[in-house]
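What follows is part of the complex, with its chains left where they were.
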């Protein structure tokens, strides 16, 4: 029988993004075995969807190895990548309840050596909270917008800034909002043009989309400079 | 066999709203027979969802009786109700494509003797279009908001005005917006508090919700005055 | 890093409705920190979706501050707003199981100083229960109808009263009723004209829709009187 996992260690070199360990449907034994493999190779990995109880079990075995953040349910093993010059990312969150998704994006950027700032409680129900910070937000070339319910913040921001807007719909809400589907669909059907959308609560993916931009555009500029 | 219809002529007296004739799933023969019954009784009726081809067929039989508007697909038979003192209604439309639904609301109010003004092309993708008219809109105690796609206008307006906000989701859009379900769900899950929502493209229903407010609150005030 | 929340203290002045604290996806630490901010400013707030276990944890830290109601899962901090002259609201509930949603509406009105009465167990399966109280209900200019399953009560009431009817679909039921979607859709597709609908189990929103009516129409009448 083949071993149960095979980490894609080549991924960072290939597409500029390390493989992260999605812990939701893995047992603690599987996670621990994968961490052993990581330790023997690159020594560094981001863990997502690691809930508190799995973390507690893991902690007993591997104390001091994991930098854990309960709000975003992420852990970092080893050193984060060194900071690099890259387009800074604004992470704008509609409400306190959107923090877990937004913070997952922040942790992913931190692990990758990216630059970002968090803006919390910027819901459009109190538009002044957005307008008083819009100039600051506008100065970021990339803006991740974490919002649940009707995700109206996505469209409002999309119409106000020339930045790249990455919509991160969250599962916040109840009734017809439940599960984040309404936020997702509203972001996809946004009346503002050029919004990029990721899966519900996928803070990791939103950050990766931002990282692709800096890698790819950076690489292109270097090649353009070589030609000149 | 009983006759195929029985108009609820008592409805106006009972709940302050005349029965309207929903023409979508009725044959021209059925519509014409009902109009005969109306003519013999109150002489006045609003027809909704009367498409151009049914209207054309009907016209040959009953020329000059119908005041028809093709954009909203409504017709008025007989005299509209006389204008009355009532809270004026702003009908705010996100885009040109929302006009059919918004105009159906306008025609319903016109038939009932209500006061209203239309505001078109107020989409949040260009927020300045809303902000330059917000003070005017705010002066209306009742605001109907017709919007499709993500219906973000509903939440933005709901957070800016103290007026009654009646969301009228429209079927404008494609892909995940198709059919208006996304606009409907976004309006129901709005982050702005106290939004009232009606069915997709139901301009008639939005106007009736507005009319209920003036009737009911008006009646209450009269009874309160009597007590004083 | 910015703080994790920013209460919209201006909302009451702007739209006549205080911001309420939606506790479902917030930690007890976040709730407590927000209450500290409230205490330092207006001293008064409504908390919704505060389940018993979060309340128990909170209680240990902030005894005597919270007026908690387990059925509606609401808490009131500080004094409710003083009672004011406003159109009274009937809260009509189809069954005992609809009490949590209906009571949330009641508590929201109580906090805002509104006038209301509750009518329980008025399901249409036993129509006499409705008919024996219909005259009393009819005397309220605003009627909130909380119903799950098929929400047939909404249409029946909507055809019997001239009052504003705010449908509050509830998640009561199983099978195809599960989650309240059937009740929601039935209310939106009601054969009775002019029904306003809010999200499933959104008693808070139904009450806010009622409050918008009294605020907005009241303001309009004052301005009309000034002109006269």
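Every chain is named by a letter (A, B and C) in the order it is written, and numbering of its residues begins at 1.
Methods note: a contact is a pair of C-beta atoms (placed from the backbone, for glycine too) under 8 Å apart; a residue touches a chain by one contact, two chains touch by 3 or more.
This structure is a prediction, so every number in the text was calculated from the model and none was measured.
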{"item": "Subunit number of the complete homomer, 3 shown here", "value": "8"}
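The rule is simple: only the chains that are shown with their structure count from here on.
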{"item": "Chain whose Cα centroid lies at the greatest distance from that of subunit B", "value": "A"}
{"item": "Fitted rotation between subunit A and its twin subunit C in degrees, CA, nearest 5", "value": "90"}
{"item": "Same-site or different-site touching of subunit B by its copy subunit C, using the half cut", "value": "same"}
{"item": "Chain nearest the overall Cα centroid", "value": "C"}
{"item": "Between subunit A and subunit B, centroid-to-centroid distance (C-alpha), Å", "value": "43"}
{"item": "Centre distance in Å when subunit A and subunit C are each reduced to the mean of their C-alpha atoms", "value": "36"}
{"item": "Centroid distance [mean C-alpha coordinates] between subunit C and subunit B, Å", "value": "25"}
{"item": "Touching two or more other chains - residues of subunit C", "value": "11, 14, 184, 199"}
{"item": "Of all residues in subunit A, those that touch subunit B in their complex", "value": "94-95, 123-127, 149-152, 154-156, 158-160, 173, 175-177, 181-183, 185-193"}
{"item": "Footprint of subunit C on subunit A - complex, ascending", "value": "95-97, 99, 117-123, 125-126, 128-129, 172, 174-178"}
{"item": "In the complex, subunit B residues that touch subunit C", "value": "11, 14-17, 20, 85, 87-88, 141-142, 158-166, 184, 188-189, 192-199, 204-205, 207-217, 219-221, 224"}
